[in-house]
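Encoded as structure tokens, here's the structure I'll be asking about.
Just one protein chain is left out here, and the rest sit where they should.
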């Protein structure tokens, strides 16, 4: 398939329209720190979040979901069981799911869990450069939840990870890098204030799930999600007086984002 | 007792004044997604939230509480134990408690828990139409946390549920329906943006508990809570630029809401 920036921008606009009209149900097994923000960003973009994360419910919920997010931020014992149950249900039902490997590499419980989940072949992996490198078996593991590696240092690992899982990998940073193992796409939308609000990355994981649940072509869906989220962040930053007003405005901007905004402001290379 | 819209409006205004002067301590055993928003809406209306949800503390806490909220949104094993302990302590101490049966019907763990809690006779049950129907043993169980049934379809089930528990049942939607099994009251305050913010329903559950803890007549207290919350939502929506600013403004509106606002803007039938 020929993928040029203009065709990707057109696909991104189409994907946003699909999310708006479908209102995908996105199930999330995610951390307690940013679960509220992830739910609110999903509602803002037009999706319907279902934060179902207890064993014996998380698996059955997959049947009703369009897509699933599994985020390793605060992996309690019950959540770990629920995550494996959910990923297995996704594999069984052919449901797309996104793995957000928060702080994998630096911390033992989630690193072991991340490797287990990797064997269930996530449809998309979205993390920062250090997390992507750690999942691919390289890198330094970051500093807490923050990346210590740059996105460009992660290109080879991201491609290798995508090839080994058969999925799409997105490494977030000042420039977002998205790859299916062959094509490497760079999106330069976004704003530094996203790093001054907790959940700036987690929320993108949810948005990626929403787009992946609506748009059949996964690479395009992930590019569309990163582009939409980045543009909304730029719009929010334009009027924000700091990180507090930025987070609030980001929800408003996601809710009012249009397909035209994507075509006009998307920076895809 | 004769209940006409004017007498209910007068009772609602009186109940808000009671909440402001009493500052009721409202204990909540509630989900991790919206616990922060529930606490902040309680503080805004003038109550004092205590989110005590671990076993061996949740039960003893009841003694100090004016009213209690039990919300099934993310029922971890420890929370399930704490919920049963809390509801039993409420039954023993004669303390009013509100059951918010989030997504009951569609998911097995909480559905079983909801039925157990029902036997302890909640003072108030507040849910969406699908949740109310599921608790009453009917309906389709909703779509995740969203209702797939309309409020009017739930009238008979809500009345039957109220009669079987001896409590008051509130089914939330574009029009809120409140019944004690005999009288059916409809409140048409509110705003669609409440469905674009996570916790729009959960927060109402907390507000219902606050009013029930102050105002002796339960049906009136629930009507007052729904009316107050709906009017605050209308005020917040009037200046909101989207779901982000709406949620923030809702807290400001709850804090500045007056008894006069209820009398002037309440739409009770």
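Letters are used for the chains, namely A and B, taken in the order the chains are written, and counting of residues starts over at 1 for each.
Rule of thumb we're sticking to: a contact is a pair of C-beta atoms (placed from the backbone, for glycine too) under 8 Å apart; a residue touches a chain by one contact, two chains touch by 3 or more.
Note that the structure is a prediction, hence the values are computed from the model and not measured.
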| query | Among the options B:44, B:72, B:102 or B:262, which residue touches the chain absent from this view? | reply | B:44
| field | Sole contact to the chain not displayed, among A:36, A:71 or A:172 | value | A:36
| Of the residues in chain B, which ones touch the absent chain? | 25, 27, 32, 35-36, 39-40, 43-44, 48-54, 56-57, 60-61, 64-65, 76, 78, 247-253, 255-256
| message | Considering the whole complex, not just the chains shown, which residues of chain A touch the missing one? | response | 31-34, 36-37, 73-77, 103, 106-110, 143-146, 196-199, 240-245, 247-248
